[in-house]
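All protein chains of the complex are present and in place, except for one that has been dropped.
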Amino acid sequence: MATTTTTVPSAGPVVGSRSFLSRLREGDEIARLITFLFAASVVLVTLLLVFELWQGSVLARHKFGLNFFFTRVWDPIFDQFGALPFIYGTVLTSAVALAIAVPLGIGAAIFLAELAPQKISDTLQFFIDLLAAVPSVIYGLLGVFIVIPLMRQYIQPALKSTLGFLPLFQGPAYGVGFLTAGIVLAIMVIPYIISVSREVLLSVPRDQREAALALGATRWESTWKVVVPFARNGIMGSIFLALARALGETMAVTMVIGNTPTISASLFSPGYSIAAVIANEFTEATGDLYLQALIELGLVLFLLTFILNGLARLMIVATSQKGGGMGHA
Amino acid sequence: MKRIAGWILAALVLAGVAWAQSALLINGAGATFPYPMYSKWFDEYHKKNANLQINYQSIGSGGGIKQVTEGTVDFGASDGPMNDDQLKAFQDKHGFGILHFPTVLGADVPTYNIPGVTGELNFTPEALAGVFLGKVTKWNDPLIASANKGVNLPANDIVVVHRSDGSGTTYIWTDYLSKISEEWKNKVGKGTSVNWPVGLGGKGNEGVAGLVKQTPNAFGYVELIYAIQNNMPYGRVKNSSGTFIKANLESVTAAAAGASKNMPDDFRVSITDAPGKTAYPISSFTWLLVPAKFSDAGKRDAIKGFVSWMLADGQNYAEALSYAKLPKEVVAKEKLALANVQ
Partner (left out) sequence: MTSSLRWRKFVSGFMLTMTGVCAVVAVSVLFLILGYLVYHGGTSIGWNFFTKLPAPVGETGGGMANAILGSAKLLMLASLFGVPIGFFGAIYLAEFSGGTIAFVVRYAADLLNGVPSIVIGIFAYSLVVLPFKHFSTLAGGFALGLMMIPITLRSTEEFLRAVPGALREGAMALGASKSRMIATVIVPAAYRGILTAILLAFARVAGETAPLLFTAFGNRFWSPGWNQPTASLPVMIFTYAIAPYEDWHRQAWAAGLVLLGLILVVNIVARGILARGIAVPRS
């Protein structure tokens, strides 16, 4: 009756010759339609959001044009607005956050999925999920009370004395700055990486591991060279979640980044991010151009996310091998 | 089990819907600075009028102005008066105007953290402008040292701290600096958010206070209440009469009294650098923004009733919370102006 061609193991659409009527009767067409509507609504909402941002920033866009991307000045009194320091801060803090959170997160996920006995793994996962529930305001406050003093008194001086020849670690150590914001962000995004990666690792079929071990691999080799690549796409998905969270975080970042629109090579320097400046100034902004400049910053962040996501996806496609488990970008 | 979940869901839905509301709910939005005072007032007033609930949320002065203009709240509150453009926008949208009613007074104080210095410092207007313009960079600069003879000021770099979020506190500070420094006025200007020449940005009063407390050689500005409640050291500022005044409830009220002689009828006035021997120069009103007309008589009477109470009994609650009360000249004027709300 049905000649279906499913490819192992990806789950693509069933291309077959079952008649339309029989599919309809079985409810498949309806299911497809309904789920399609839900999926489409996601795209629609996103487009609507971009549209609103576009509309809401019309004055600013006309006044500044492309210069908005390259101007360093942000002056609400004299109506001069430029996005460059905020773009820099957003990208830098997210990069620092991921640089810390990805190795830590994947490492922890591997531990929880491969090594820990089930009960311990489940319990620890429980607690790590709680990290995702901590309000961003509390993260900000903890950043102020714990991380900033730690940075100013211990970590920044230590980095300066050991790695101070690098431009990354020069300049006065205030405690606030790009590095501090990156660290706080890392803590905030780690639960997403651990949680999703662990689940994906757990769902890798047992025979993959056993095959590797049977061929003489050590435990680590079987994990790192077989299981993790199999779960690659899921892990990358979790990193996308983490990246998005880091790019858009407002409250916590603004409390620890120093809120100074500066571009500096040093991680110790205070800086600013797009989300932070919007959060700081939107409620008080009066005057159409000012408000619209802030909304244009929101649009810029959207563009930034778009580009970063695209680059990341290109990187995945470029480095993916065949047989990498669940295949999609 | 699915049924249990279903029942719980139904119960929650009903709980949300079936609650009857008999009290009159009035919503207001605006400045964060007076939030503790307003919450005390609205609570006390609610005790006296159980059928009236005034819900005030501090989303920022700009937010208050915006929302009252949009009509999503019944009244607004702001640390800085609405400017002419904003008044016009309200008028255009509603067909009638909006009135300002000062409620309490606030002040900004210069706070610092200098290793080895424990006493109170004196600051001249020139010193303050110089520091925040980035021209006075060291603590032992002559502009600061000359007013503080006898104090051993170190030759350390000053770490300036200012507000990162738009706020009335910044508005007061920059308004004062614009008045006493031509250079500041031309280069930076006054507003809730400005392009600071130097310094780190802290979020909120507590952000600035936190940074100043933690960073050696820091120099920032915070609301008076904040400094009092958190036992922070702050300096004296030289007023227009030449005296170094420390900010406290009396000196702030004195600033308002000094300015009340020339107070415009709509109360939209800046009282920084006010005349008066005992006046503290960096003081300011905070205002309630009340539409001139209400279509709902119940809401109108409720708000008018509250403002009358606020001008009388309400003022007595201010000092306990470290807010400075209005001088009697201003109170008298406001009582008259209240009749304009229809």
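By written order: A and B. Residues from 1 in each chain.
Quick note on the criterion: a residue touches a chain if its C-beta (ideal position, glycine included) is under 8 Å from a C-beta of that chain, and two chains touch if they have at least 3 such contacts.
Given the structure is predicted, the values throughout are model-derived calculations rather than measurements.
Looking at A:I77, A:L98 or A:I187, the residue that reaches the missing chain in the full complex is A:I187. Of the options A:L59, A:V91 or A:L104, the residue whose C-beta touches the omitted chain is A:L104.
Listed here are the chain B residues that touch the chain not shown: 1, 5, 12, 16-17, 19-21, 23, 25, 27, 29, 32, 35-36, 39-40, 42-44, 53, 55-59, 63, 70-73, 204-206, 223, 225-226, 228-230, 320-322. Across the interface with the omitted chain, chain A contributes residues 2, 4, 6, 8-14, 23, 26-28, 30-32, 34-36, 38-43, 45-49, 52-53, 56, 103-108, 110-112, 114-116, 118, 124, 126-138, 141-142, 145-146, 187, 190-192, 194-196, 199-200, 202-207, 209, 218-221, 223-224, 233-234, 237-238, 240-241, 243-245, 247-251, 274-275, 278-279, 282-283, 295, 298, 301-302, 305-306, 309, 326, 328-329.
In this text, only the chains that are shown with their structure count from here on.
Taking each chain's centre as the mean of its C-alpha atoms, chain A lies 38 Å from chain B.
Those residues of chain A that touch chain B in the shared complex are 73-78, 80, 140, 144-145, 148-149, 152, 174-176, 254-255, 258-260, 270, 272, 276, 279-281, 283-287.
Partner chain A is touched in their complex by these residues of chain B: 59-63, 65-66, 83, 85-86, 159, 164-167, 188-196, 199-203, 207, 210-211, 214-215.
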